[in-house]
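A protein chain is absent from this complex, but the other protein chains hold their places.
Think of it as A and B in the order they're written, each chain with its own count starting at 1.
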Amino acid sequence: MSGSIEVRDLSRTFHTTVRRPGFAGALRSLVNPQKVAKHAVSDVTFSVAPGELLALLGPNGAGKSTTIKMLTGILTPTAGEARVAGVVPYEERERNARNIGAVFGQRTQLWWDLPVRESFAILRDVYEVPKAEHAARLKEFDDLLDLSSFWDTRVRHLSLGQRVRCDLAAALLHDPQVVFLDEPTIGMDVVVKEQVREFLRHQVEERGRTVLLTTHDMTEVERLAERVVLINHGRLMLDGTLDEIRRKFGSTWQVRATLADAHTDAVPLPGIALLRQDGPRVVFGPDGPEAPTVHQALRAIIERYDVTDIAMDEADLEDVMRTAYVQAVGDA
Amino acid sequence: MAVLHAWRAARVTPLGELHAPPRITAALLRLTVQVVLVWSLWRGLYAQTGSTAGLDRDQAVTYAVMAVLALRLRELDQYAGRDTVLQHMHFGTIVYWYLRPLPPQRYYALRALGEQLYGLAWALTGYAVCLAAGVVEPPESPAVAGVFAISMLLGQWVLYYVMLVIDQLCFFTLRNGAAMLILIFAQNLLAGVYAPLWFFPDWFITLSGFLPFQATLNVPLSLYVGRIPLSEAGAELAVQAAWVVALALFTRLVWWRAARRVISQGG
Partner (left out) sequence: MNAVRIVWRITRLNFRAQLEYRSEFLMMIAIGAVWQVSVIVFATVLLTRFTGMGGWDSSDVLLIPATRMLAHGLFVLFLGRVHGLGRHIQEGRIDVYLLRPMPVYRQVQLEFFPTNAIGDLTVAAGLMWGALARSDLDWTAGRIGYLIAAVLGGMLLEAALFTVVACASLRFPAADYWGRWLEELLGTFGSYPLNVLPRAVGGLLTYGLPLAFVAYFPAAVLTGHDTSVPHWLAAASPLLGLVGYLGARLLWRWSLKHYAGVNG
């Protein structure tokens, strides 16, 4: 119960005004606007266990941010239900607010004109955190994120990396069980990214926080998440471990072979496509849903042809996701 | 604990100002120049005229200079702190207002209170200096001073709601800082900041009688200079109080609509 996220058949439809093209169209839209419905999220169901880090993945505009907004209580769903740490967020916004922390990408919640530490103090009183506890937590965050070197600086003068680190700390100062992070490391350098990942890992493993993370950085997913949920066009495409995703979409292996006889014309094999041939150098790839694994293919190719050299590449996670996103588009 | 967060939210503005000394210097310079300019303008205007619209020279000068000082109560460099509704809507950071266990309307009210108290320190200092220098007349009697103080308090209360309504508009339509400036100009004009309302034609005074703006400044200043006699003070205070109640109810409704707006569009 505590710290879990449960989402059932969650849907959200937006009504937007379509604009007619051209100058006359703009004038007509002014008088008589035309509305269309856009299904940002449809029937999404998933859950996150307490102390688990789940990566919510999907291409731009897939409905990730809308989902997070519903879970933080900012947005009310059109249908379905969500519970965050046992609270329905959009019904009891303030109660939910005490249980959660959130960072929305580059949007800062810190007070622009004040030194960072003052922002922390305001939040401490807003969330009613006891002084000693606040100090202890601040110390912990400082050890992990190096905040003290710039926390007396006014926010307007911070660099992006410094600001996002402060925002992370600000979101976690009241010890929330559940943390929502919408692309937290966007635009950061590798050193800061690594520092933030280390921090998140610490928060999940040592503090037992539940984290829901959206990101486009696949290295981050590999380092942090055991489980991912993939959505596209507002629909849930896959809910599983990284391995399952690889198995489902990762069949984009390639086998490069050099044939002993340069004059042989290679032909496709069952489930194996001939991608290209350049003299003796041939590249094979999987063909269709019944394609063999890379190891089976290797065996079949060696049996069929006389090869002097052979190598295989397995797709990395980014290739896997590309396939998944494109395929998801095809399905939808 | 509630006292603590109130104190924190209220001191955001003064603290931000104290962290930016050039802003304080700028405010001081601006206030001084503005007082000198207004003082000399009204004395100049009255050079050919004895008394007009029921105000003699000293009354008009006092009214105008005190209007400049009163403007200081809310006239800060609000955009510098990036904490206006307009800016939060623009940067998408309004979501954080709805992510905290502190209701947005209370946060807004606390911030405004801090700002007005900070402004009051300026206005009182300015008033003391102007009084000592003979730029403004002292109040005629302790009774006038007392009624003025009550009326000024109610006026600031009304002003808070008026500014709130303008800010609330940002939730629904306003994306444009220029429109904000025009609205604030209109509010200042109708409140009597640029010229005492008594100089305006009758239809204009009647019209502003139906609007809340004159309650923010014209009523307290007119009581102070004696243009509204003490015998009529009770009625004027009642009208001010009525505006406070009406605007409180109205803005509460708009907050509710604004929250629904954010909740249906996601900020």
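The rule we apply is simple: contacts are C-beta pairs under 8 Å (C-beta built on N, C-alpha and C of every residue); 3 or more make two chains touch, one makes a residue touch a chain.
Quick caveat, the model's predicted, so the values are computed rather than measured.
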item: Contact set of the excluded chain (shown chains only); value: A, B
item: Hidden partner chain, touching residue among A:Ser11, A:Ser29, A:Thr78 or A:Thr219; value: A:Ser29
item: Listed residues B:Leu37, B:Ala128, B:Ala235 or B:Leu249, member touching the removed chain; value: B:Leu37
item: Among B:Thr32, B:Thr49 or B:Ser141, the residue in touch with the chain that has been omitted; value: B:Thr49
item: Contacting the left-out chain in the complete assembly, out of B:Ala26, B:Leu124, B:Ala145 or B:Ala246; value: B:Ala26
item: For chain B, residues in touch with the removed chain; value: 20, 22-23, 26, 30, 36-37, 40-41, 44-49, 52-53, 77, 79-80, 169, 172-179, 181-183, 185-186, 189-190, 194-195, 199-201, 204
item: For chain A, the residues touching the chain missing from this view; value: 17, 19, 23, 26-27, 29-30, 33, 156-159
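In the analysis below, only the chains that are shown with their structure count from here on.
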item: Cα-centroid distance, chain A relative to chain B, in whole angstrom; value: 47
item: Residue ranges of chain B touching chain A (in the complex, touch as defined); value: 1, 4-5, 7-9, 12, 15-16, 19-20, 80-83, 91-93, 95-96, 98-103, 262-267
item: Complex contact set, residues of chain A against chain B; value: 14, 65-66, 69, 72-76, 90, 93-95, 97-98, 100, 102, 104, 107-109, 111-115, 118, 121-123, 125-128, 154, 156
